[in-house]
Structure formats: structure tokens, C-alpha cells
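The next block holds one structure in the form of C-alpha cells; read it before the comments.
Excluded from the complex is one protein chain; the other protein chains are retained at their positions.
== chain A ==
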Amino acid sequence: MTVNNNNNNNSSNADSSNNNKLFSLKKWNAVAMWSWDVVSDTCAICRVILMDACLRCQADNKQDDCVAVWGECNHSFHNCCMSLWVQQNNRCPLCQQEWIVQRIGK
């Protein structure tokens, strides 16, 4: 169920439709927080919390571009950190399985 029916899309109409109720809703400001859907909070490569940008991006002030990456093994890191890592070693630093990207956060 929704608060208003679709015909009443200004608030004075919304008021009148709820006239019979003791308390009626006029406005709601909902707050949610997002975080990467990861098992471990910290990037095992740079040791910074995944919700913060990696050190490189912090220094370059590119906080918003620094996303998380998940491997098939379900381990996750900063995408920046992992891109550098795989140039040296194509295995997950945590479980040593071959690194295959499952998804990249956005």
C-alpha cells in the first residue's frame, strides 16, 4: 500500500485524503548508509578500510572513483590495489587461488 493514491500528488490533497486520521504523514526524510557488501572490511593489500579510498586515491583526492572488486573466491580489495597486484601475481593475496574478477563495485 502507498500513502497517497496516484491522483493526489500535491501535499494539500494528501492532507485531505488523510483527514480522518489522528496523525497523517506529510513528509519523511529517510536515511540509509551504504557500504560495500564484503566479508572483511579491510583491503588486505593496502590495509585501509574498504569504505575509505585506497592510499593512492586519498592522496589524489579521487575518493569517489575508488571502488571495491570481488574475486570468484569472494575476497575483496580496492580495485586500484588489485589492478596493481595482478601485474605481479595473478593470485588472490588471501587464498592464493587464481584471481578471477566476479564483479566490480559501482
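Just so we're on the same page, a contact is a pair of C-beta atoms (placed from the backbone, for glycine too) under 8 Å apart; a residue touches a chain by one contact, two chains touch by 3 or more; residues count from 1.
To be clear about the criterion, contacts and distances are computed from a predicted model.
**Q** What does the UniProt entry say the missing chain is called, choosing from "tRNA (adenine(58)-N(1))-methyltransferase non-catalytic subunit TRM6", "NEDD8-activating enzyme E1 regulatory subunit", "Adrenodoxin, mitochondrial" or "Cullin-5"?
**A** Going by its UniProt entry, the chain not pictured is "Cullin-5".
**Q** Applying the definition given at the start, please give the residues of chain A touching the unseen chain.
**A** 1-6, 9-11, 14-15, 18-19, 21-37, 49, 51-52, 58, 63-64, 67-68, 70, 103-106
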